[in-house]
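And then chain A:
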Amino acid sequence: MNTESRLEKVLRAGHFAVTSECGPPRGADPEAIRRKGELLKGVVDAVNVTDCQTSVVRMSSLSSCLILKEMGFDPILQMVTRDRNRIAIQSDILGAAALGINNILCLSGDHQRFGDHPQAKNVYDLDSIQLIMTVKKMRDEGKFLSGEELTKPPRLFIGAAANPFADPFEIRALRLAKKVAAGAQFIQTQCIYNLKRFEEWMKQVVDMGLHEKVYILAGVTPMKSVGMARYMQKMVPGMDVPEEIITRLKGVPKEKQPEEGIKICIEQIERLKEMEGIRGVHIMAIEWEEKVREIAEGAGLLPRPDV
Partner candidate 1 sequence: MRADYPPNVKLIRVPCTGRVDTVHLIKAFEEGVDGVYVAGCLEGECHYLVGNLRAKKRVQYVKEILAKIGINPERLQMYNLSAAMGSRFVEIAKEMTEKVRELGPSPVKTGSGREV
Partner candidate 2 sequence: MIVAEQKPLEEILEMIKDYEKIILVGCKGCVAVCAAGGEKEVQFLASAIRTARKAEGRDIEIREVTLERQCDPEYVEQIRGFVGEYQAILSIACGVGVQYMAEHYPRIPALPGLNTSFMGGAEEQGIWSERCQGCGQCVLHLTGGICPITRCSKSLLNGPCGGSTNGKCEINPEVPCGWQLIIDRLKALGEFPKRYLENNPPKDWSTSRDGGPRKIIREDLRR
């Protein structure tokens, strides 16, 4: 069943999709979201709003999505299961659909240990796969998890995340299969630096025929500096940053590193465009949103098509 999602329309029409993300502010300031939105106008088909990423309290994804929608964007509501139980989750799903949000990305969410409130109780009433099942059930069967009927089904394009670089490597394609079986329609991957390893994962995915059942958008993040690259290599779980990238960044003077990082990112996108099964790119330029336009332009992705 089709939704009103622009992202879905772009993908169905066979175009290479572009998405990006906005992190909401740590305060009640709607302007912070609007400013980020301004930077992405005309650059993306849809934009993710993160849900208290790394368990740090931020303005809610749902409210930020609404602000972006009012600016003309097609927002993707990211929802984690860490903080809310199935009652609140189903309630928010209905709310999102009622407000005209057309996309949802289903995640478990980083453990609260990483955030600013490690003493919080964690919920995880559902996991990401059960969340996908829930949205699908509400949308396609018109029923709550309890089996009772709801009055008006939420029409949401269902997405999920995939991390080809987390361990164990051997189950990563299987996990994608589970998400597809649960009802995922589009996937955004964790940002890719190790193209070789990513290709291995894609090969498994293609062998299982998953690329035909779900739209896969490859994640990319430009490196600002050697420091950032090192940090991501050493400190972020599930991230694979090959030494060549760091070496390449080291090879240019410090002021030129951001530019080099953007160059690397554009080259990655060019390669990803050629890969079988990759239907789009998800550009995550955290706190560097002003560069997304430059990257999309450099990779020949602008202007975005009419659908």
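Selection criteria: all candidates are chains of the complex that A comes from, given by their letters.
Going forward, a residue touches a chain if its C-beta (ideal position, glycine included) is under 8 Å from a C-beta of that chain, and two chains touch if they have at least 3 such contacts; residues count from 1.
None of these values were measured; they are calculated from a predicted model.
Peer 1: Taking the stated C-beta criterion, I'd like to know which one of 1 or 2 contacts chain A in the complex.
Peer 2: My answer, from the options 1 or 2, is 2.
Peer 1: For the complex, which residues does chain A have touching candidate 2?
Peer 2: Within the complex, chain A touches candidate 2 at residues 82, 86, 108-111, 113-114, 122, 124-130, 133-134, 145, 161-163, 166-168, 171, 174-175, 177-178, 181-182, 190, 237-238.
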